[in-house]
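Okay, structure first, notes after.
One protein chain is absent from this view; the other protein chains keep their places.
Right, chain A next:
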Amino acid sequence: MCLGVPGQVVEVNGLVASVDFWGVRREVRLDIVDQPVEPGDYILNHVGFAIRKIPAEEIEETLALYEELLQAAESDMMSADVHGELEATAPEGDGHD
């Protein structure tokens, strides 16, 4: 519950962004993000909210850990927490604005 998960913003609609997480699009709220975001930006999602816009030059370093974790076995606890972070986002079309 302390590990945010990065994703790339595809669309912005008011306070809701459609975000690509490894090919899956989910809706993330933008109420508390630190800077305005636009399509193409990367954000750190935690429990359904973007908590930081990740600077573009730093994204590759940030992604590696998660890519390995997402490929790990379902029973792996840290991997399960990362999957939980994705579950915290809304399926597309569900976000209330």
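Here is the rule we use: a contact is a pair of C-beta atoms (placed from the backbone, for glycine too) under 8 Å apart; a residue touches a chain by one contact, two chains touch by 3 or more; residues count from 1.
FYI, contacts and distances are computed from a predicted model.
Colleague: Name the absent chain by its UniProt protein name; which of "Cytochrome b", "Hydrogenase formation protein HypD", "Ubiquinone biosynthesis O-methyltransferase" or "dihydrouracil dehydrogenase (NAD(+))" is it?
Modeller: In UniProt, the chain that is not shown appears as "Hydrogenase formation protein HypD".
Colleague: What residue numbers in chain A mark contact with the hidden partner chain?
Modeller: 1-4, 6-13, 20-23, 29, 31-34, 38-40, 42, 44, 46-49, 51-52, 54-55, 58-65, 67-68, 71, 76-78, 80-81, 84-85, 87-90, 94, 96
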